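The complex appears here without one of its protein chains, the remainder shown in place.
A and B label the chains in the order they appear, each numbered from 1.
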Amino acid sequence: MSELFSAFLGSAFVNDIVIMAKPALFNIYFALASLPLGFPIAVGLALMKNSSSKILSGIARIYIYAFRGSPLFIQFFMFYSLLLAFNLSHWKPLGIDHIVMHPLFIGPLVLVLNTSAYVAEIFYGALRAVPHTELEAAKAMGMSRIQSFRSVVWPNMIRLAWPAYTNEMIFLFHATALVYFTLPVINEQKDLMNKAGELFERDYNVFLHFSVAGLYFLVISLFIFFLAGRVQKRLNRHLMPDVQEALTLKPNYLR
Amino acid sequence: MLETISLWLASTFSEDVAMWFDYFTNGKHLTWYASVRFTLIAAIAGAALAVLFGLIGASARRSVFPPFRWLGWGYITIVRGVPDVLIILFFPLAFEQAIEWIMAQRACTATELASGSWPPCADAQWYLSTTEYLVMACVSLGLVYGAFAANVVHGAMEAVPKAQLEAAKAYGFTRRQIFWRFHIRQMWIYALPGLSNAWMLLLKATSFLSLLQIADIVLWAERLGAPNFFARAGMVHPDWRWRYYFVLFLFYILMTILSEKFFAYLESRASRGMRLNTAPASS
Partner (left out) sequence: MTKIHLSAALAAALFSTTAIAADVRIATEGAYAPWNFMDDSGKVAGFEIELGNELCKRAGVECEWVVNEWDSIIPNLVAGNYDVIMAGMSVTDERMETISFGDQYYPADPSSFVASASADIDMSNPTGLKIGAQGATIQAAYLEANLAEGNDILSYESPDQSVADLAAGNIDILLADTSFLEPVVNGSGGALVFVGDKVAIGGGVAAGFRQGEDELVAKMNEALESVRADGTLSKLLIEFFEKDPWAEQ
């Protein structure tokens, strides 16, 4: 038994898992750096789209449509070459070119631009679904617009949007796989896809290397799902148990 | 034809206009425009396969035979759990090696098989050209978005009112008739919004074709926009890539607009004669 176990530990599979642990951190970094920035931008965009001002809602509409309507792959290529075009004229003189042109900066930048459009659409849908009766009740109680936003609109929006937002977090994590297809690799800063490709080019064992990379994505996706489920429970804790919708392991397929 | 227009432009407007016209209609640009066929073929064939895999996946999930249910669930969960680009890269490579392995069992000698090199012998070599890659890209897209479609179809099958099926039974229709003429027929109305969403994702995933050595619009945009310092290779120019990528950006937005119009038309057609209390749930 222990022999079997040590054979397993010494196997190519375990070896790959060890090799890919560091690259996985890059994917995690890209997702973690984009999520907290994408969230407030998305809320702003959703409020803009929902606003009565034609100009504000028009801008938000166009932004959301453009970023949801085009591939992230193209957005990466486009923004990298666009930022590059301003390198000599702007970033260099300002002395910020080392930061601006770094994949660890451009990666999250493009991911934020992209994910905020998707999340904004989710929040916008949730905003429209906030129960009117609750808003009227807040008005009847004499709450100001800011007060009613804080105590009625916001909590409802987050609660209603949460399942779709969970889904979007997983999509975002998967989207980090695209970063190094388009950006230069600096030193050993490689992500899962990069590493899997590199290992594949050495021994052509596509089944091993791509499966291990896939396993990392799968496990981390499940972990995101688990964490989001805990948050969901908290968000719904005031509701009657029979109204609470548990976030079951039923992956959503809409984006 | 192009030359005549160029001459006319030079005489009517200026040499500059004619020069740019010549540039945008040179063979390299014409190849770029024509390469959109790969994107469109992959999108349409991929979508057709996705619907097929979706129906198979949904049937497996609804099967009374547990192993089929587990297979259906496993397929849907694994595909959803990993990035689409990983499967699109993995499937063609894996499929090629699987085919070569089967070929090798017949064609190669035992010593060659044991040698550990890949492929073991020359007779077990499968040539992949753009056509094979394109077919495999379509299958990959079908596999990935088939899982999405399976989930949508599964949900839509559940959404069809039971009363409709019971009424059909009361009228004496057979089980098979009920399945095809009522259940599947009505399922589409509930599935269309979700399928439309999956189509949009698939459409955007067609931008990965260049990763499979297909000279598609993305590859040509990169080649055309790249700085050129060598006069024999065409106009000498600095880095123009973002302009070319911006064209692709607009192209995909345009395709999205057209797709939305098409699905709106389909939805209005599919819901003819149906009185739905609520609009089908959308994303």
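Assume a contact is a pair of C-beta atoms (placed from the backbone, for glycine too) under 8 Å apart; a residue touches a chain by one contact, two chains touch by 3 or more.
These numbers come from a predicted model, not from an experiment.
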Residue of B:134, B:189, B:248 or B:270 in touch with the missing chain, whole complex considered: B:134
Hidden-chain contact residue, picked from the options B:183, B:223 or B:243: B:223
Hidden partner chain, residues of subunit B it touches: 26-32, 37, 41, 96, 100, 117-119, 122, 125-131, 134, 213, 215, 222-223, 226-236, 238-239, 241
Residue numbers in subunit A that touch the chain omitted from display: 81, 84-85, 87-88, 92, 97-98, 101, 184-187, 197, 200-201, 204
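In the analysis below, only the chains that are shown with their structure count from here on.
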Averaged-CA centre spacing for the pair subunit B and subunit A, given as whole angstrom: 23
Partner subunit A, residues of subunit B touching it in the complex: 76-78, 80-86, 89-90, 93-94, 97, 118, 147-148, 151-152, 194, 197-198, 200-201, 204-208, 211, 218, 221-222, 225, 239, 241-242, 245-246, 248-249, 252-253, 256-257, 283
Residue ranges of subunit A touching subunit B (in the complex, touch as defined): 65-66, 68-75, 77-78, 81-82, 84-85, 121, 125, 170, 174-175, 177-178, 181, 193, 196-197, 200, 204, 206-207, 210, 213-214, 217-218, 221-222, 251, 253-255
